[in-house]
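Presented below is the structure to which this report refers.
Chains shown are a subset, placed as in the full complex.
Should a chain be cited, it is by its letter among A and B, assigned in written order, with residues numbered from 1 in that chain.
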């Protein structure tokens, strides 16, 4: 009996296959503190129980991206241990907030498969669902990865590509149960800009930069129990394409989100990730900067207190973002860009 | 509407101005564990709930300096984002102990302003006050920083320098409510030396040394939600005066305090900081050593169980402190010295 797990290869997946991922996880105050130490987020709702209670929540919820990384991390041993590349995310909805003491587990279903023409790899689409100990959804998302075949001669499945929306539907953007922003304290939140103050097409340079250290990204990625070896094994990486360990893409997303506080201090909740692309890998010693563009302002039905903004946040390495580096006329990314993230946040509306 | 915060410049401050700082913070067991991992303090009162209860406290309080850094961190975006230098601290009183679950917020008042003769910068004095969720003071201190002007031509305010005491008054040195040292366990605390055993003028070499790593000081400084960019952005630092990131001065204070356990194991509480000077910057790869001098032995009125010591603790880099490096005959600091801290601690008195 084989005791070790070498992960699934492309030919191990089939449409409709259900994967029940290992290692449920109770998140607590320790994870909250570590997340703060790793990224330095300053969103008041995640920082203060009292601030959260004044918003109608039972206590400070854990950062939405901490939840994302933990739910995601569980899928790695089954889905992407033999991945060549993490190709994209879509349709990612954040549902129930997660609080210290909650226990998360993840299940996935294979919803798409397509062998590549070289027959050495194929693309696997999975829909993953993170739930808490009460069975409530906390996160639901699709990702697709390019996975190696164990045997290039293994027969290819019938190709099936799932239909994916370009953005999460507005009616899936739902504020947390109980949220009430009547007494929202703009001063303690750190900025006056309300939902109404952002205009479509507006670009914001988040100004600050932060340099990545090996110990930081390794500790973060282990905190999420993400085992992908490219992040941890310098001995193997030395002979690889880059010669060094690759930073987990989610670490870059969390850095960009923490930087975005300076300009989006009232974006207290990530409601959805519409799509995301890791344009280039990041490494220790890279300094990341970020900027955002307001793609869309979304009214939430029946809510005068809260609205949503669809944003693009772009992170670039070793290059400040005052001039908003993105793509050139031919659609090619600026060589400094490492992340292109399309997501939707909630902000309080200004009082009438 | 400007969304990002570039911080206040010298001409933005006025005497009497009140600043209500953003991002209240609930501290918990996670922050306690991280503080231990970052500095390795061994003071029993912060380490063990049972030890703290035997001293009359409800549970182990959080380290006094963790409280200092969190209260301080909140002031950075409003006070010192455009600071050239952090010039000094004074009149810092630690009041109510902070326990896991407490939520801290900070307010400041501008109490002094003086433009420098070059007209490019000025000195700002603020008195900051950290309070818990019950509105009780946990920390009250004055600091002064040299802040850039946005526009050198901006008119200078009438200079006003606050009167600052050279030390916190003895009657402001108050033990925590409920403290009772009748059953103090010297063995578990790690040393036999009581308040009476220290003599004025006595110097103690704390023996050990500790090397600073980039990931450590960055994680610490983010844990305190201190956003000053000199600590995090190597890309910008490369072209700066030092060519590298500067370690947050408070990180150095915490290292010195943790080293001081070896010689001051029973100094269970910092009651006040009388004054402090960051003599020189510290950087990753520096190894810090520390020594202390007993400046004064202070009896606390009505207390036979506890006394105070006013101490000077000096930290030096890449230089052991067996010969107590400090100042030369002309008052110039030894080039290895990085910190000169004048503060007051509480120790148990020996039983009659």
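Note that in this section a residue touches a chain if its C-beta (ideal position, glycine included) is under 8 Å from a C-beta of that chain, and two chains touch if they have at least 3 such contacts.
Given the structure is predicted, the values throughout are model-derived calculations rather than measurements.
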With 2 copies in place, how many does the full complex contain?
-> 3
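As a convention for this text, only the chains that are shown with their structure count from here on.
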For the sequence-identical pair chain A and chain B, what is the superposition rotation angle on Cα atoms, to the nearest 5 degrees?
-> 120
Between chain B and chain A, distance of the C-alpha-averaged centres to the nearest whole Å = 36
Flag every residue of chain B that touches chain A in the complex, lowest number first.
-> 1, 3-6, 20, 22-26, 28-31, 33-34, 77, 100-101, 103, 105, 133, 213-216, 218-223, 225, 227, 229, 232-236, 245
The residues of chain A that touch chain B in their complex are 28-34, 36-40, 42-44, 47-51, 60, 187-193, 197-198, 204-211, 213-216, 219, 262-265, 285, 287, 318-320
